[in-house]
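Got a structure for you, written out below as structure tokens; questions coming shortly.
The complex appears here without one of its protein chains, the remainder shown in place.
Right after this comes chain A.
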């Protein structure tokens, strides 16, 4: 059993989608618990790759390809996970605020979050306060991530937080902000729960919120 789970973890690290899907099926056929397949195979592989990333041994594309493989594998076992009541590490909603079309940073954070075991709902770019609130009501996430790359769209992060407060949803979600011009000071000023400098640390901080 352990051998098969290790194989899944290595497959994730290598981003070998075909092999991972085959090994996951083999694990299911061998009656290995789906929760174990997820945590001790799929997520473990991502965690090991994350450690390599921290040691500067791999580049982001390798992490993203692994995250893509993880997503495909989780999708394949989703019905079984749901049937057995196994939940992801957490749920997050992410988007770039209104007036801002930048999305590379947001997409990196999204993939890092997926890699950390979160289910992520991506609202895209140029997202209004109303859309964020609608997404919070519909998905009830643990974490909301707001991205902004322009000095003139940073204030929109505050507008979103204010709107969430007005909608009486503020105490139901942790809000993280990021983007090139955003600082810890600004995050404090607008009432965000966290600010991180890059995608990898955003995912790490998010994990702490749900642990």
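Note that in this section a contact is a pair of C-beta atoms (placed from the backbone, for glycine too) under 8 Å apart; a residue touches a chain by one contact, two chains touch by 3 or more; residues count from 1.
Everything below uses one rule, namely that contacts and distances are computed from a predicted model.
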When you check the chain that is not on display against UniProt, which of "Methanol--corrinoid methyltransferase", "Na(+)/H(+) antiporter subunit A", "Anti-sigma factor antagonist" or "TRAP transporter small permease protein" does it turn out to be?
"Methanol--corrinoid methyltransferase"
Could you tell which one of A:9, A:94, A:108 or A:192 touches the chain left off the display?
A:108
Return the single residue from A:8, A:64, A:94 or A:206 that touches the missing chain.
A:64
Across A:2, A:152 or A:165, the one contacting the chain not displayed is A:152
Spell out the interface residues on chain A facing the chain that's missing from view.
56-57, 59-61, 64-65, 99-101, 103-104, 107-108, 111, 124-126, 150-156, 181, 186, 198
